[in-house]
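Every protein chain but one is kept in place in this view of the complex.
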Amino acid sequence: MSAVLELTDVTRVHGEGPAAVQALRAVSFRAHAGELVAVMGPSGSGKSTLLTLAGGLDRPTDGRVVVEGVELGALGNDERARMRRTSIGYVFQGFNLIPALTAAENVALSRELDGVAARTARAEARRVLEEVGIGDLADRFPDDMSGGQQQRVAIARAVVGERRLILADEPTGALDTETGEEILRLLRARCDAGAAGVLVTHEARHAAWADRVVFLRDGRVVDETGAESVDLLTEPAAR
Amino acid sequence: MSVKHALLALLEQEPMYGYQLRAEFEQRTGTTWPLNVGQVYTTLTRLERDGLALAESEDAEGHVIYRITDAGRVEVATWFTTPVARTQPPRDELAIKLALAVTVPGVDVGTVIQQQRSATMHALQDYTRLKRRATGSEPAELAWSLVLDSLVFAAEAEIRWLDHCESRLRRAAIERAAPTSAPTSTPTSAPAAANERSHR
């Protein structure tokens, strides 16, 4: 199993001097292909910082962030932007669709930014929207869609172009439990199909969809549950 | 959990014999609460004694078929419409364990919590994995899925409670440390701290 995302001893300090805040302290972290890793922790534990670093939106103060074998810290702004278009997909809590663009256009955005012909990009977008179950809403504008539908569009946007790393920041936060589960199911399916996923959440119920759960406290990994499972069918809960 | 009412509810649908009842129960609840046949027959005998069910006849293979009585139907209806009483605090063992860990010297409460959380998280992951397979909308499958959800929410609640315990313990540790260190390191903040205490 190869690591799609690899953080090695990553430290990120916001601000300087006495006002400096250590968001992450020497965190090492991996996400392999076909694996969904959940990152849990209370507010301020560094979850979001970890995600911005993994997405190349921010640079670590120290340590290495490697995505698909490429060290992000060594790349310029434009190259990191290219990584986000081709390798890394984001899903946000607030959906963050661009209201001026239709669902299909939102999904096609990264492809278009990457220079793919608009027609091709939109056809691709429609296919992915079909996969996430809202192919019929491709020409709707975000304001005319429900939250769950918008988040499906967001997932489609994050995976379009066969991107191998999906970074999701509380993707179910703004949704009801059932709709949230649908979204997690999509995310899970994507990982089962070979992508690596990082799911930042503060809800254990959502984190449980992951293969591994990493607990962050004050910028440190304090705990991690592995993928080995207890089969409840044969071995009832021990409590 | 009331095995009595669960069996009665199953009998309301159709008359069944003991093994049938056990299989039906486990299918609905996803083998989450395994019943042994003895338990089933003891319960059925009790139901018959209370006039809620009748042992009617034996089928060709000699199974005793039980059917529900009118009194039994009333009992089932009452059961469904009566909220489950929270008379006994759940997860008593874990709560007691933590309560003792906090007070008994020499126990690392943090480790206790972390281990427990890992275990619960594992269970939660397993429930979720089971849930992932249950996608159908058949009544029986749906029933199982709902039971899984109940377990998921319970486990989640436990993890949240553990998180809560952890952060309270940490805060308590910091507050315990503060009065001794504050006067020496930051004398100017001492009056403020004193004020705060006096207000409480």
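Labels for the chains are A and B, by order of writing; each one numbers its residues from 1.
By definition in this document, contacts are C-beta pairs under 8 Å (C-beta built on N, C-alpha and C of every residue); 3 or more make two chains touch, one makes a residue touch a chain.
Convention: contacts and distances are computed from a predicted model.
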item: Per UniProt record, name of the chain withheld from view ["Dihydroxyacetone kinase subunit L", "Cation acetate symporter", "FtsX-like permease family protein" or "Cytochrome c oxidase accessory protein FixG"]; value: "FtsX-like permease family protein"
item: Contacts of the hidden chain among displayed chains; value: A
item: Touch criterion as defined above, residue of A:F29, A:F92 or A:F215 at the omitted chain; value: A:F92
item: Full-complex contact with the absent chain, from A:S48, A:Q149, A:T172 or A:T201; value: A:S48
item: Residue of A:E68, A:E105, A:E131 or A:D211 touching the missing chain in the full complex; value: A:E105
item: Chain A, residues in touch with the chain not shown (by the definition above); value: 48-49, 51-52, 55, 57-58, 77-78, 81-86, 88-90, 92, 94, 96-101, 105, 109-110, 112-114, 118, 143, 157-158, 169
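The rule we apply is simple: only the chains that are shown with their structure count from here on.
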item: Interfacial residue positions of chain A with respect to chain B in the complex; value: 42, 185, 188, 203-205, 207-211, 213, 215, 222-223, 225, 228-233, 236-237, 239
item: Chain A partner contacts - residues on chain B that touch it in the complex; value: 31-32, 34, 93-94, 114, 117-118, 120-130, 132, 152-153, 155-156, 159-160, 163, 167
